[in-house]
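One protein chain omitted, others in place.
By letter and in written order, the chains are A, B and C; residue numbering begins at 1 in each of them.
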Amino acid sequence: MKDVALEWVIDMKIPRLEVKELTTKYITRFQENIYAVDHVSLKVEDGKSLGIAGESGCGKSTLALSLMGYYFPPLHYTSGEIIIDGRNISGMDPDDVRKSILGTEIAYIPQSAMNALNPTQKIINFIEDVVQAHDPYKTKKEVHDLARSSFETLGLPAEVLQKYPVELSGGMKQRTVIAVSVILSPKVLIADEPSSALDVTSQKMVIKMLKNLMENGFIKSMIFITHELPLLYNVTDDIMVMYAGQIVEKATAKEAVFDPLHPYAKGLMGSIIVPESGLRNTKLTAIPGVPPNLKNPPSGCHFADRCKYVMPECKVTSVGLREIFGGRAYRCILSEGELREVYSKEAYQNAR
Amino acid sequence: MKHTLKQVFHSGKFIVGLSIFVAMLLIVIVYPLIVKYPPLEIIARGTFFPPGIYVNVYDSIGSPKYTLNLDNAAANRIASKLSDADRTAIKEWLVADGIPENQIDITDTKSLLDLWANNYDPTKEVSGMTLAKQRYYQRLDTSLRGILSTEGVSIAAKNAQTGALEEVGSVAQTDYANVSQVPNVRVLPLGTDNFGRDVLTELVKATSVSLQIGLVAGTVATLIGLTLGLLAGYIGGLVDDIIMFFTNLFTVIPTFVLLILISFSIGQEHRGAFTIAVVIGFTSWVWTTRAVRAQVLSLRNRDHINLSKLSGHSIVHIILYDVLPYIASYVVMAYILQISSGILTEAGLSILGLGPRTTEVPTLGLMMNWAMIYQAQILGKWWAYFPVIVTIALVTFSMNLMNTGLDQVFNPALRD
Amino acid sequence: MPDETSVCLRTSGLTKVFGAGRQKCVAVDHVDMELCEGGVVSIVGESGSGKTTLAKMLLGLINPTEGDIYFQGKKRDIRTQKKKQEYWRNIQAIFQDPYCSYNMFNKIDAVLLDCIHMRGGRKLPRAKKTEMMAEACSFVNLKFEELTNKYPFELSGGQMQRLMIARIFLLKPKILLADEPTSMIDACSRATILDMLMQLRNEIGMTVIFITHDIGLAYYVSDVVYIMEHGKFVESGCADDVILHPKATYTRRLISDVPKIHEVWDLSTV
Partner (left out) sequence: MEGYRKYFLSKLLWFSVTLVFAFMLNFILPRLMPGDPVRAMVSRMAQGMTNATGVQAIYQQYTELFGTNKPMLEQFFIYVKNVFHGDFGFSFSAYPRTVASVIKASIWWTICLQFPAIIVGWLIGNTLGALAAYLRKGFDKVLMPVSIFVSNFPAFGMAVILLVIFGVGLKWFPTSGGYGFDLIPSFTWSFMWSVIVHYQLPFWSIVLIAIGGQAIGMRSMSIYELNADYVKYSRFMGIKDRKIVGYVFRNAMLPQITGLALSIGTMVGGALVAEIIFSYPGLGYTMLNAVMGQDYPLISAATLIITLMVLIATFLIEILYGFIDPRIKAAQAD
């Protein structure tokens, strides 16, 4: 009994995935550095899912790639730590990461499942390669049994295994990719826009599958990346908003959507469109301007140029992430109270 | 646009290709301005004179004489007369005579002749030597003495009245003529060919003709290919089906074989350089058509075309301003390739004897054909074929290098 | 139902078939629709529903296999280039992908000048043209002075789409067909584009046909909504009715499958 209790305590204490001040960069053909992920820290605990939101080019997809701890050009690791189950993988030998982390500890679902599978290989042969890359002594039969049982549990027909990717429909392909990703029962799943290329019905099926994976304990935690905020709100427990390579807001899904603190997050949430009554009476928020070029990011707040509430010091002082009560955090020079005051004043004026 | 052009000129491959090509072009243009010999004039009686400076012997006797005392003159003279076979034979005799082998260096003419002069004794019997071999050594000895003589030679002329020879002058071994004072000197940097023509002058002319053939063939092929590609891609439907039917047909039917048939059917007397070029052009449009069609197909559904239509522009305007600029880079690349393959095809045809008729102008292929017929490659007359191969290779290489450079600029995926 | 005079565009039995034989594909299947002057109409459908094909037929970019289009009560006639030009003075479009909508070899001035010329302004003095272009740019919050001698691809996606609206501002057509004008644009620039479109509609009183796959967006912008499935309209009507009280199974499924934030998104229905 005591052991169980202790394990429970440890489980609570040590997050499944912890990232500390991770910075990665792209090196272009012209040897320019683009810091697409800039000192990002995050924590995901067991049974929790984390969503990452942001507009295109904010670095959310790069963050997904960077979290794998396995880098290839043009993406390069710069600094920071990635800790999975207490193991720091950022300093590990790439081949060790490949063998003992990828697919078994942490798995990835790519943005475009359409092209994620080798077109000239049957699904089952790819699964064989995946399994044998981690355990070369597994026999073909064992792999086939594993694949079949795993596909059946996930509600996919076993015939899919004998097919080539081109023979599958878009939604089926995406679900197959998810099934392949979790074949080695990874603890953490990183899904990068897994459903944005699909129609709404297939999207719903994919989301349902992911949620089932979480609920049935196939995976312990999930990081879900998308630009579709309503989707994110429905899928994950927590939401992080990224802007120009940095995290600007970190909160529970509900707080992030209905009570954002950072001016950018506020704008983003104000632009949500869902087919619900009352939509026609809301005024959508627009944020003028474009995100900064990450080749030479501004020295102060990255959002300063587009911010409605900008002050002269915003452009010069670099702003850190402010942690507030309840695990929330945001990146702004103003305090929580000051921000709320600004927002309520604005709402009052709009109402008049 | 400007930016892309700048990128093109930053591509190393393109620059190297362009430099080689421009250099060749300059030579082809400038050389005939300086050297005005007719390229197909037969100047040599005999085949394959090696490259060098040809000095008129008659004129050099008549030109002012200078006496130069040069130490190695005699040795050089002997060295040039003494063949390798003779040297080995001398060594053989000397070894048989008992001289240690390591003391004999057959490349050192002076010491070899010294040893010979000191040791050779025609009367001496060497065991195992045949009579014939003995005779050979005796003859060798006599001729060596002749070479070694320090006497000059007399020049005699026939007396017009008596018919007797009279000495009119003499040439000493130390006499020199200044080449620039000899009235008749012909430099043949690449010797002469099988017909006795100056290879270099012929080569320059041939390069220019071959480039023109390539240009005509390339232009014809590109124009046909561009037109058909645009029609097939832009209009689509039945037009596309018909054009693609013929395009696929001519892709599979080997062009070269088709060319052989056509060239032969035209007949020797009708085959001029221009005709051949046009025929080559007419048989090689397939690749351009394919490339242009593929590009136009992907462009056709781009919204800028739709927008242009909505702006009320005519089909001609749309093709000229909205389609052509986008495919221009591909067309230029295809054009470059067509020119270079046109040159190669002409050469291949000519080697078969189906090139332009031989009487008017040389082409690179014809030069190759002549060299092959006269077996220059077997006879070791490298100057008759090697410069031709190098020229063809350089032309096609430079063009393809430019093409690869362009490709890397326009297809970013191929960059490193 | 609107009376006959206010209908500016009507289709009857509009059909488009691609291919033949076994590859035959009916993209648009006997579509009837009516468009009232000054209204905003949305056509909502998933990819492959035929909405873009329908749009292209309405624009006169492709010919229908069957059926007719009536423009301002008369049967549309665009058989000659001249008549086409006339028709296109009345109907214009904004396309989905701003990066593909411009000829990258033409400068921004050329894009706008084209519109002035199309409205018959070819002979206007240079200064007048510049003034018109500057006015159009300022309408969409762009500075004309900064745009001259620039190419469209030097702008951001949102700016390019705004330039498209400036184009419409100059052309002042009767009907604007917006084919997913915001789907390639970030959410926070979307509102700007939509606001500008609506403002322009109010100013010049044009009719807007909004083509989208996003049923929420359709609800937000339009008065009338058509729901399209496999080339057919399955439901149509006033936006509030269709979205809040859908009748067709397809519409109901479509709406229930879209994630919401105030209402519960029921995953069990898949």
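Methods note: contacts are C-beta pairs under 8 Å (C-beta built on N, C-alpha and C of every residue); 3 or more make two chains touch, one makes a residue touch a chain.
Being a predicted model, the structure only gives us computed values, none of them experimental.
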Going by the whole complex, the chain not shown touches A, B
Among listed residues A:119, A:278 or A:326, the absent chain is touched only by A:119
The one residue from A:133, A:311, A:324 or A:347 touching the chain left out of view is A:133
Contacting the left-out chain: of B:4, B:138 or B:377, that is B:377
Touch rule applied to subunit B and the missing chain gives residues 13, 248-249, 251-258, 260-262, 264-267, 340, 344, 347-348, 351-354, 368, 372, 377-378, 380, 382, 385, 389, 392-393, 396-397, 399-401, 404, 411, 413-414, 416
Subunit A positions in touch with the non-displayed chain are 68, 70, 72, 98-99, 101-104, 107-108, 110-112, 114-121, 126, 129-130, 133-134, 164, 166-167, 177, 180-181
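We take it that only the chains that are shown with their structure count from here on.
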In whole angstrom, the CA-centroid distance of subunit A from subunit C equals 34
Between the Cα centroids of subunit A and subunit B the separation in whole angstrom comes to 64
Multi-chain touching residues of subunit C, meaning two or more other chains, are none
The answer for subunit A against subunit C in the complex is residues 55-56, 199-201, 203-205, 207-208, 211, 227-231, 233-234, 257, 267-268, 271-280, 284-288, 290
In the complex, subunit B touches subunit C at residues 1, 302-304, 306-312, 314, 321-322, 325-326
The subunit C residues in contact with subunit B across the complex are 56, 59, 61, 81, 84-85, 88-89, 92-93, 95-97, 100-106, 114-115, 118
